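Sharing a structure with you now.
A single protein chain has been removed from this complex, and every other one stays in its place.
In this document, chain identifiers A and B correspond to the written order of the chains, with residue numbering beginning at 1 in each.
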Amino acid sequence: MQIVWEYRQLLLGGVRITLIVTVLAAVVAVLMSFASGLARESRHRILRVPAIIYVELFRGTSLLAQLFWLFFVLPSFGIELPALACGVLAIGLCNGAYGSEIVRGALRSVPRGQREAAIALNYSPAQSFRLIVLPQAARVMAPLFGSLFIEILKASSLVSLITLPDLTFQAKNIILVHLNTTAVLSTVLVVYFVIALFISGGAQRIERALSRGVDHTAG
Amino acid sequence: MMPMVRFENVTKRFGATVVLDAFDFEAARGEKVVLIGPSGSGKSTLLRMLMTLERIDAGMVMIDGEALWYVRDGADVEPVTQAHLHHMRAKVGMVFQHFNLFPHMTALQNVANAPRHVLGKPKAEAEALAEMLLRKVGLGDKLSSYPARLSGGQQQRVAIARAMAMEPKVMLFDEVTSALDPELVGEVLDVMRALSVERDLTMLIVTHQMGVARALADRVCFFEKGAIVEQGPPEQVIDDPVHARTQSFLRAVRLT
Partner (left out) sequence: MEFSFDLLWEILPQLLRATVVTIEATLAGFAISLIVGLVMVSGMRARQRWLRFLSRFAMEFLRATPLLVQVYFLFFVLPGFGITLSPFLTGVTALGLHYGAYAAEAYRAGLESVPRGQWEAAVSLNYSRLAAYRHIVLPQALPPIVPSLGNIAISMLKDTPILAAVTVTELMFVANEIGSERFQYTEPVTAAALIYLVLSLAAAPLINFIDRRLRPEETRA
């Protein structure tokens, strides 16, 4: 464990990058999830078709291929993004395509009677969505987005392959200089696990706050 | 006098099934009409069309002298607009078989939310109104309970208060006691009976329970296959039906 202590500054710097990539990519993913999830439920083809193409394309190709594409190929089209932007965009866009399904499923999970009651009470479509459908869908979404954020955290390790000095990158660097690797890699795994615990703990708290008073077994 | 609700020559299909075929119906202002008949006979569809939950395929539905789905513009009929639907829905309230309370709101919020956000009443006023209505239906002690903590009968009473808070001219009750345990039917029926005292409130009630019909109806309509086979005061239609179909339906219902 001495080696971990010796390199603590380096590793902590790596944790910082890991957190930055995770948070920014999560923001991109949430935005894309809602944009594409709502667009796919739209009545208009002009909104539905691009959303379907986005989801299929980013779910069908490998995240690492997307990451490499942004990092290695895009510059030859004259667009040179910094490594951080490549990482955040690739991870955010790819996971947004998965999040699209979360948003869609959650919206569909709200019973039809809820929308009918909103019509009967003369809510406008926008009010019905904001006041009735969304709060109920959010309850379904919270734990699923929690899992998605953990996938994003894990995916953030891939930015080490495009030279971004995150936790995995630093661990790999230390390994290359030293022979004793067990301590470093075990520590890194535990650090990821702890961050993931924080994420799922947070998601649980949000879910509990959203389902205040609501008994899942009834009504 | 102009009828409150009027169906003229209305046709409604679900795919190949014709639910209503050139259907005519009228209810006067303040009239309490109970619709009975076998399931699938078009009773609930009639209510759902009045609430704009189902469109009509042909004909005309009028509420309070105004066309529901089409705006008359001289001799022409124009497609309906959101603004017109909003205007028309303000006249109608509905109570559902499965309550459809909003699970993420307390009883008070369920009743106060629409007056606040749809009618634009200040929060305090909307909540005072909600509290008054909930007291009226006997739930003054359940203001801050969530629907999941309420019995079916209590949930349905909240739903009635919620609909009444919008001050509709027509109230629709779609099998509101069918999903309730038998011992809970009475409390909901009491609330409905109290409502029926309001002389200007038109009530259309779909039910399978003859007790409900007897207690509330000015007129009972027996439906079959999208048409009214027999109608009249409850003591006539329920106790002394003329039509053979009505007789056999009532026999079947009494057995359950």
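Methods note: a contact is a pair of C-beta atoms (placed from the backbone, for glycine too) under 8 Å apart; a residue touches a chain by one contact, two chains touch by 3 or more.
The structure displayed is predicted, hence computed values, not measured ones.
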item	value
Chains shown that the absent chain touches, full complex	A
Sole residue of A:Leu12, A:Leu31 or A:Val73 that reaches the chain not shown, by the stated touch rule	A:Val73
Positions on chain A contacted by the hidden chain, ascending	56-57, 59-66, 68-69, 72-73, 76-78, 150, 153-158, 160-161, 168, 171-172, 175, 181-182, 185-186, 188-189, 192-193, 196-197, 200
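Convention: only the chains that are shown with their structure count from here on.
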item	value
Centre-to-centre distance between chain B and chain A (centres being mean Cα positions), rounded to whole Å	45
Chain B-facing residues of chain A, complex	111, 113-114, 116-117, 119-125, 127, 131-132, 135-136, 139, 210-215, 217-219
Parts of chain B lying in touch with chain A, wherever the complex brings them together	51-53, 82, 86, 89-90, 92-94, 96, 98-104, 106, 113-114, 117-118, 145-149, 155, 162-163, 166
